[in-house]
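Dropping a structure here in structure tokens format, bear with me for questions.
One protein chain omitted, others in place.
Take a look at subunit A:
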Amino acid sequence: MNPPTNGIAIAARELRKSYGDQTVLDGVDLTVPSGTVFALLGPNGAGKTTAVKILSTLVAPDPGSGQVVVGGHDLATDPQAARAAIGVTGQFSAVDGLITGTENMLLMADLHHLPKAEGRRTAARLLERFDLTEAAGRPASTYSGGMKRRLDIAMTLVGSPRVIFLDEPTTGLDPRSRHDMWQIVRELVADGVTVFLTTQYLEEADELADRIAVLNGGRIVAEGTAEELKRLVPGGHVRLRFTDPVGYRVAADALDGAAGDEEALTLQVPADGSQRRLREVLDRLDAAGVEAHELTVHTPDLDDVFFALTGGAPQAAPTRSNAATQPEEALT
């Protein structure tokens, strides 16, 4: 029943899409092997949703585009077969707010032509899995944003799709639901499902994705594993924060090559994250007789890659103190 896919779940050549005179996608190639997670990153308005809409048959690519094959089916000639293979959770809620959670799930079961009993079982199982059993009897319009999101994804899973598109699946979810969501993606992949996701959370791509592509200015500007992408940007640094201007100045003199911020009293010293380099920095500070109030070791993460590739400036240092979720070790 499933056509041969040569192990490729999604293959798109030269995707192009313009709205009016605005070019959104300007020749995008995408290849996603079966059973892997592919993350598409990009700033707001980069065209991530547009790409998902094209791959999920919602909008047609512009005529200049190449072939798009999803689940082994050419979207131009057999979109209906491709639809049978995919499940889509768009960026914006796709639940029916006027009916209850259970009714939404049974609607999906009916549209997938599941036998009545099996449909009811599937609905109950997924509602349970997404922690919606209690709310299942209420109209979906009364759900919180996170609950709607979970119902949305539960509905996508009803037909056991082989290829799943998730457009910003965890936006608006609390940290716990986000981790639950990640767990579900991992379980899906373990079952051989292919997941194509877009996200604003680089950490999420880092956690989940086998391959990551960065979309900017209508083109893929970088693609690879998280490790490969991190190698694209210059190495890490040690950040030192001082409480008094005198200490700051003494340290700045002692550490040549350090970039300083006089106002914030912080210094950034290039460092590759090795113990040796760290000791060297500490020794110099000791020799100069100053003590930093706070020291953080910063290894390049996807944020750096993202900012470097999409041309945006990194956020000011203090707003990035969510150390627990960043690959940084606070050494206060």
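In the analysis below, contacts are C-beta pairs under 8 Å (C-beta built on N, C-alpha and C of every residue); 3 or more make two chains touch, one makes a residue touch a chain; residues count from 1.
Here is the rule we use: contacts and distances are computed from a predicted model.
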Absent chain [UniProt protein name; select from "MucB/RseB N-terminal domain-containing protein", "Transport permease protein", "Oxidoreductase" or "ABC transporter"]: "Transport permease protein"
Listed residues A:Ser56, A:Thr122 or A:Thr296, member touching the removed chain: A:Ser56
Residue of A:Ala11, A:Val68 or A:Met155 in touch with the missing chain, whole complex considered: A:Met155
From A:Asp29, A:Asp96, A:Asp180 or A:Glu223, residue that would touch the chain that is not displayed: A:Asp96
Subunit A residues touching the omitted chain (full complex): 53, 56-60, 80-81, 83-84, 86, 88, 90, 92-99, 103, 107, 110-113, 139, 155, 159
